[in-house]
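Notes follow the structure.
Subset of chains shown; positions unchanged.
Per-chain residue numbering starts at 1, and chain names A and B are given in the order in which the chains are listed.
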Amino acid sequence: MALKKAGVLGATGSVGQRFILLLANHPEFEIHALGASGRSAGRNYKDAVTWKQTELLPESAKNIKVEECKPDGSFAECDVVFSGLDADFAGQIEKDFVEAGLVVISNAKNYRREADVPLIVPIVNPEHLSVVEKKVEDAKANGKTKQGFIICISNCSTAGLVAPLKPLVDAYGPIELLTSTTLQAISGGGFSPGIPGIDVLDNIVPFISGEEEKIEWETKKILGGINDKGTEFKILSDDDIKVSAQCNRVAVSDGHTECISLKFANRPPPSLEQIKQTLRDYVCDASKLGCHSAPKQTIHVLEEQDRPQPRLDRDRDSGYGVSVGRIREDPVLDYKMVVLSHNTIIGAAGAGILIAEILLAKNII
Amino acid sequence: MALKKAGVLGATGSVGQRFILLLANHPEFEIHALGASGRSAGRNYKDAVTWKQTELLPESAKNIKVEECKPDGSFAECDVVFSGLDADFAGQIEKDFVEAGLVVISNAKNYRREADVPLIVPIVNPEHLSVVEKKVEDAKANGKTKQGFIICISNCSTAGLVAPLKPLVDAYGPIELLTSTTLQAISGGGFSPGIPGIDVLDNIVPFISGEEEKIEWETKKILGGINDKGTEFKILSDDDIKVSAQCNRVAVSDGHTECISLKFANRPPPSLEQIKQTLRDYVCDASKLGCHSAPKQTIHVLEEQDRPQPRLDRDRDSGYGVSVGRIREDPVLDYKMVVLSHNTIIGAAGAGILIAEILLAKNII
């Protein structure tokens, strides 16, 4: 089968580098276009980038000519475009790409709150992609050969939080109260300049700009439904679920740890063992669809009393599996537990790749 | 005024070293006896200890002969004995000392749950010392010249947690729901061997043995009252206050950070500004008594959105002041905030010294 052509916007940044690593040896995609700021445009990728990954810069990407982030040139031929752009630039550029009929999967926050834009954690709510699927079908029905749309990747700490919630809600009904105190890795802060060393050496910073609001709002979209026409998303209200987040930056390279606590709406709540079993049994749709990057085990339930730990557990299923440990009763809400997810995989670039795989498996691209 | 004679049990350990540092230039106490295990006994302190503090080993302590931890010899002459013993040894030794009529202020957990033993955070509940004060008065009334007793220092993370709660409860009535997710420093783990480096390098450990139980239980004793006879403590029940803790070890040397959330029993709860003002206005009894180590400002309310931070804020008032920041409304309970306290000062050895100063100011020793 011919490989699908993939473009990467913001290719020299930290998210862009991750997209390139994940695409380099992908069985379904090939890198076709790389876009960066004007300063980099025109140079070979290897000369434009300051590569700071633990894996080497893939040979196949080294000599790709970097273009400006415009929906013409090589980008016009792309089946899917991954965006690692900063929010400052993503607004206009991604809009231009969609209007040019391109499919954009974006890590930027700009369009997450749009009513018709899916906000996706691929191991959680791929059914939300039906909104763009319908858009494509309607376009075809109207004789259009090309229909642009955008899909947003969720915030990284939201991704880890909702992963165990989804199967629990499916099995035991709504969660009405939810708290998460996060201990977040520094890789989420990029690296130009990223999180200053002096902030995380013998220190924590109990604040990440905008992060708590993202967790509290995005959870309500991801766990919410779709309107009857199948065209827009219904956001849960505070009457449905109250969410409270406290976010901290800690001296960890990769892997967000979240100490969460939750209360079910239905009384009595499920038993401790039911919760564990439900999490163990959960198979995400991406796995059922046989997607290349889908985790073998979506949620790893750890029984050791001192796990999950980011250094030891973040790489389960290449970072697409989420680890949950210390599940126990909570004197204040119903249950508390510790959730670990890989912020640059399931919480950023990796999620984008798996979303694209799902789109492909569903013939949307 | 003649200096009071102080003894230190477990003098070569990390808590013992802190006691010695704090006593070395103290205007009211002098080091009179140092106790350690048999291996160290008989040697000069400087030869028995592996000193690992940022301040130099005080000259005045260097050549004190280390004794065994027995309530005779120099210890018999002590006005107060500070115990930094491990729980494995504290049980018997501290009992022997009290039975010999000595006053013991202990950092060990062994006697914290005894009905007649005060569990003290000196900037929070020094009024609990009335139970030992009464014991001493009763003894005097009975013609006894010497009355031993023990006072327990609270667990380190409990100390930081209850500091801001005390003035709030005094002003606005009981707290009925309380959660704390901690990010705890490694100095609390001692240093022989202490927390392994591999556990906190690019990592966190979401578990500290026994810590959550201590926070959940000790809070109920410290915020509780005394029986009518003035002889025993009343522990709050789950009907009074539900407490839930999640404890994490992080790569910080000193200073425990706690992300807390609370709900008042009374409706409506106080306003955000009332809470801040009450915390700012709080003056602990130790300060009113003019104790040497008492903080000038008991609680520092920080308005910067990214504070408190352990490296920057842990040393306020020499570690006796507690910093509280990010006070804000909580969608799930009433309010959430970040509390930072110095675990080896207000959460351990330093608390012991301040307790002794209060005992002295009240003529109990």
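The criterion applied here is as follows: a residue touches a chain if its C-beta (ideal position, glycine included) is under 8 Å from a C-beta of that chain, and two chains touch if they have at least 3 such contacts.
In this text, all values refer to a predicted model and were calculated from it rather than measured experimentally.
Peer 1: List the number of copies present in the full complex, noting that all chains share one sequence and 2 are shown.
Peer 2: Whole-complex copy count, per this file: 4.
Just so it is clear, only the chains that are shown with their structure count from here on.
Peer 1: Determine the centre-to-centre distance between subunit A and subunit B, using the mean Cα coordinates as centres, and give it in whole Å.
Peer 2: Their C-alpha centroids are separated by 43 Å.
Peer 1: Spell out the part of subunit A that touches subunit B in their complex, as residue ranges.
Peer 2: These residues of subunit A touch subunit B: 177-179, 181, 183, 199, 201-207, 216, 238, 242-244, 246, 248, 250-253, 257, 259, 261, 305-312, 325-326, 330-333, 336, 338.
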